[in-house]
Structures are given as structure tokens and as C-alpha cells.
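Just one protein chain is left out here, and the rest sit where they should.
Right, subunit A next:
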Amino acid sequence: MTSAASSVSSADSSTHRKRSKWDCETDPALVASPQPPSKRRHIAMHHADVSPSLSTSPKRPAQSIFVPPRTRHPPLASSRSVYSYEKLNSIEEGSYGIVFRARDKQTGDIVALKKLKLDEEKYGFPITALREINALMLCRHDNVVGIREVVVGETLTQVFIVMDFIEHDLKTLLTLMPSPFLQSEIKTLMLQLLSAVSHCHSNWILHRDLKTSNLLMNNRGTIKVADFGLARRYGDPVGVGGMTQLVVTLWYRAPEILLGAKTYSTAIDMWSVGCIFAELLLKEPLFQAKAEIELISMIFKLLGPPTNDSWPEYSSLPLAKTITLPSPQPHQFRQKFPFLTIAGIDLLLSLLTYDPERRITAEEALQHPYFSEAPAPKHPDMFSSFPSAAAGERRRKPFSSPPAPARGGGHKLLTDLE
């Protein structure tokens, strides 16, 4: 009953809000739409004996961005059923589960449905799936694949993560595309990747499995970081120690994890970013090693073996003693990347730095001169599009001439004429 009246009064009040000095910036949309205060009024009325008269809030300062109005908080809502979606085709199957392409029956949107494997779970809902869902919800960003909701099937063992459908993954694209990305395109992709990684890190999330097959790309030149299956929170007060070394796909794994470091942090993601940068330049993975030892020797060969100067903590790492260092030699980056500019080499060297303490952070890398020198990053809209394997589209063969006439058919045609 009072809700109508009170919303009117608040609409009035919104016109002469005064700005609080605590505001940094206020979302204009946020100020323009006054929060319907009916909810609080009603709660307050339960304690009518103590609540002051309802007319006490005529002037309300605009809210700080750190205290969003309560209407911006989502209501408590249960998971919808998976039958809200219509299955189209399966995209891929991994150890974690199967990914389907599906259509939202209400909106018609095309989405990706990731079915979690829960059948053999002894310890309730798997912590890895929890981390993945939480990380995706926490790290909403233009370059992180968007989570829409989590839906459930008929039994408690059927859980599906609903995500935006993205046409390509960078890995498949790199192997299929006829020529490598241009420098201007690589810059755009790297800027997007770095801004996503920086966003995750500022939200205290480590991805721990960055690689080209986990970078999705749409037909509008935007990449999205996906597969947070190994992601976890880091830093104080969440457990700093006790993190597993069984992370990151081998080719993209940082040297400190290879050497058994007990604690690691954001720098491991930055090493992977360096490997991805190199892969974009080379059009093939940088370190294609079959096992850890081979990978270590490949790293030593490209970077030169670590020294006391380049990595002071090296000798204290658990597995350092098991490795005999080759004789010192300078790094081989110039030979490996003959066409990269000096700034480009510098960025690559800063990403592929031995000492995790000195490895460049995502935030710093975004400011690197490589991105401001010519050629400028290409606008995402200028990227060419490709047929999507995930959507079941086929690539047209480049020089497909029409097939030769079939003999039987041609013969029949002649007889028909007769």
C-alpha cells in the first residue's frame, strides 16, 4: 500500500540529490533510476514501534560506487532446468565433461552448455567445478567468457554451466589459418589477453591454465579467456601455501612450477602469456616438449641457463639440485624471432623472465611500448572472420573446382534424350 506513495516520494527526491564528498564517480544510470524503496520500508514497518516516521528521507546523497543500491543486487534464485535449452550439437569432450552448443528456448540465443561430470564424486560437489563457477562469476570482463547461469537436469548429478557461445578457439584457428596473424592483429589480441589476465589477478584469481586452446575468439576480433577449471583464489587471507604443482599444461608451464616451488602467484600466468605471445608470432607452440626435463632444457636453450644474477632463488628450489646446468650462453630470442621489433623482443623477454619476482605483471605489460609503436593495434572490427568448426561450419576448400561429371549419370542423360 505504501509502496506506490513512497516510490513517488523517492522519485521526487532523486531530482535534488546532493553529491556526497565520498563519491568518486557515479554511474549516471544508477543515479537516474531511483531505487524502489518499498522493500526497506516494509521491513522497517515490522518494527513500527521503533522506526521513525517514514518522511525522514527526503534528500538522499548520490551513492558511492562502492555501495551499489540494493536493486543492483540480484535476488536469490534457484537454478533453472536444462530443458530451458535445446541441444544443437556437441562441441568437444574433455576430462571435465562435454560441451554442447544449444539454443535458449525463450530468447533464441545460442549458448555453450558445459556438462560437469559428477557421477563418481566421493566428496560432494567437486571443488574444481566450484572454483570454475566462482571464478567466472567474479571475473566478468569483455575478454573473459561470460557465464550466464548454471542449470540442472532431473537428478542431482546433472549440472551444466551455461556460457556465451564463441565461434573459435585460437589453437584451431592458428592451425587452420593460411598465414599468421599480422603484427597489428597480434597487438590487439595481446592487449585483450593482458587486460583479461590483469582483471582476473586484480580479483585475486589465478587462471593456472592459460594456453591458446583456452582462448576463444569470436568473428568480431575479440578473444575471451575460457576454461577456469584449474583457476583458484590466491593471496591473503585465502590459503597461500598448499597449492598444487600439477597445474598449467606442460608447454605453458612456468620454470618455478617445473622446479617444484611450493608457492607461486600471478607470475605463472604471465609466463603462459609469454608462451602464447610467442605462439602467435610463430604460428606454432613455442616449447613443444614431451616431458618436464625436455621442457626445462628447451627453456635453458632459448633463455640461456639461469644464473645467480637472473634468478637468485633458483638454487633454493626443491628440484634445482637434480638438474645440471649447461654452460652459460646468451639467450636466442633474436635468432628465434628475426622479424620482431626491439620493443617486441623486450616484451617477450619481460614475460619469459626466470625470476617470478621480476617477471612483468599484466598491468605493466599493458603499458609496454610495444603496443604504442607502429603498426598500431588493429581495431577488432577489422579482423576477418572464419568458418566456425564448433558451430559445425565447414571451411570452403581454397581452390575447389567443380567435380568431374559422373559417368553413369551422364550416360543416363544421353539415353533420356534419345
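One rule holds for everything that comes next: contacts are C-beta pairs under 8 Å (C-beta built on N, C-alpha and C of every residue); 3 or more make two chains touch, one makes a residue touch a chain; residues count from 1.
Please note the rule applied: contacts and distances are computed from a predicted model.
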Task = Out of "Cyclin-like protein", "Alpha-1,3-glucosyltransferase", "Ubiquitin-related modifier 1" or "Tubulin polyglutamylase complex subunit 1", flag the one the UniProt entry gives for the chain missing from this complex.
result = "Cyclin-like protein"
Ask   = Which parts of subunit A are in contact with the chain that was left out?
value = 20, 22, 24, 37-44, 46-47, 50-52, 54, 56-57, 61, 63-68, 70, 72-79, 123-125, 127, 130, 133-134, 137-138, 149-150, 152, 156, 159, 198-199, 202-203, 232-233, 237-239, 363
